[in-house]
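The structure follows.
Complex shown without one protein chain; remaining protein chains in place.
For chain A:
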Amino acid sequence: MNAQNAVEARNTVKAFGQGDAQVRALNDVSVEIRKGEFFTLLGPSGCGKTTLLRLIAGFEMPTSGTILLDGQDITYLPPNKRPVNTVFQSYALFPHLTVAQNIAFGLQMLDKPAAEVKSTTEKMLALVKLEAMAGRKTSQLSGGQQQRVALARALAPQPKVLLLDEPLSALDLKLRKEMQIELKRLQTETGITFVFVTHDQEEALTMSDRIGVMSAGKLQQVGTAKDIYTRPVNRFVASFIGETNFLTATTEAGGARLATGDLIEVAGTTPGQRVTVAFRPEQVRLVTAGEAGAIPATITNLVYFGTDTHCHVALNDGTEVVARLQNPSTGDAGLAIGQTLALRFAPGAAQVVED
């Protein structure tokens, strides 16, 4: 037990259905979420993100495993007894109540004195900048405003942990960017632990203190944005976050040998194994053909992206690799489709990942 943890899941399994039709939405997930951090669960659709949140909120009980809140076992505690609040993807605002009444709901259910309910509600309205809307019905609000009401309603009872299930997915891009900043500000100001679910990697990278990458009911890797981007533990994480080139190779003393016969420098491998080598497009450098130690290649496509160009090249055995090159401020890079050249990597760029 670590006193620094706000939430801890230990070996949680959640299975739906029975027999052959059984789905393991969570398959032995263990995670520690620290007090006061902005923790993001990132993964593709159906990987079990919502299920993990629902276990923490208490809407669902795990098939096996334990959920701890502040070190207390809350696995079987009903949701209304957990100091945890949720911002639902659909917002789930009460349509028969006004904005202020929605925000006050949790405080009233906690039987707080009327004066406290009133002052906290006002504080929350100010926090999400909705003072002018206090008396409106929630159906009279825009999507972004409803989103803020949902946030204020969940923050008002000052939960130990705030759970957010893809809260921004219904918003358009501009509003989404604004709300990302807003959310981060609210988290810093309130100091409440946020557990944020998204399948948008950019959202995860820009907002989180730490990220847990999930796939197929399993937690693949937990770490800071930088950890996960620069040291992905497996092929799934490497491909899900950012763009990555994968090459199959066989390890030997000096590195890993590709099917083309070229050698790539990788660290910490035992010789004689078939491995997957991963590297990012921006870690590839293009040099003139024939340079010693560089891997010969031919340009197959060039895609212009403004600040940089994606240069698709084919190795001698036809394997495709993407290199990202910063565009020079004047003139052009002098590249053309069909041109032959060679690839080099920044030292330490290429690494072996698990499949």
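In this section, contacts are C-beta pairs under 8 Å (C-beta built on N, C-alpha and C of every residue); 3 or more make two chains touch, one makes a residue touch a chain; residues count from 1.
Here is the rule we use: contacts and distances are computed from a predicted model.
Taking the options "Iron-regulated ABC transporter ATPase subunit SufC", "Zn-ribbon domain-containing OB-fold protein", "Spermidine/putrescine transport system permease protein PotC" or "Threonine/serine exporter" in turn, only "Spermidine/putrescine transport system permease protein PotC" matches the UniProt protein name of the chain that is not displayed. The hidden chain makes contact, of the residues A:K14, A:R153, A:H199 or A:R280, with A:R153. Interface note for the absent chain: among A:N85, A:T269 or A:Q283, the touching residue is A:N85. Although one chain is not drawn, the whole complex shows that of A:V23, A:M61, A:M109 or A:I181 it is A:M109 that touches it.
Within the entire complex, the positions of chain A that touch the omitted partner chain are 57-59, 78-81, 84-86, 88, 90, 92-96, 105-106, 109-110, 139, 153-154, 157.
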